[in-house]
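Heads up, one of the protein chains got dropped from this complex, but the rest are sitting where they should.
Up next, chain A:
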Amino acid sequence: MEKVMRVASEKGVVIFSRSSCCMCYAVKILFHELGVNPMVHELDQDPEEKEMERALSRMGCNAPVPAVFIGGKLVGSTNEVMSLHLSGSLVPLIKSYQTLT
């Protein structure tokens, strides 16, 4: 879906979230710990919430939030982010987006 891809490209690290979702919050905290300030797009505050949800599900995000995009590309949900980080592959992906020290 266009809007999803447009929003996903607005910043280096984008997290599609819901304001009530605590797992989304946890993922955001992880990125903060890694020195990244992700853009968090709350679906429940977006008028096109349902369509965006459907689009994310079609792209493979079950929950469908949190959905993490890095450099405009879908990385996945919490599972994928955690696996990447433990394997040491997440930090290289976000290197150019690390702003916080």
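Following the convention adopted for this analysis, a residue touches a chain if its C-beta (ideal position, glycine included) is under 8 Å from a C-beta of that chain, and two chains touch if they have at least 3 such contacts; residues count from 1.
Here, contacts and distances are computed from a predicted model.
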Record-based protein name (UniProt) of the chain missing from this complex, from "Transcription factor TGA1-like", "C2H2-type domain-containing protein", "SEC24 homolog D, COPII coat complex component" or "Zgc:85777": "Transcription factor TGA1-like"
Sole contact to the chain not displayed, among A:20, A:45 or A:96: A:20
Missing-partner contacts on chain A, residue numbers: 20-23, 25-27, 29-30, 33-34, 63, 78-79, 82-83, 85-88, 90
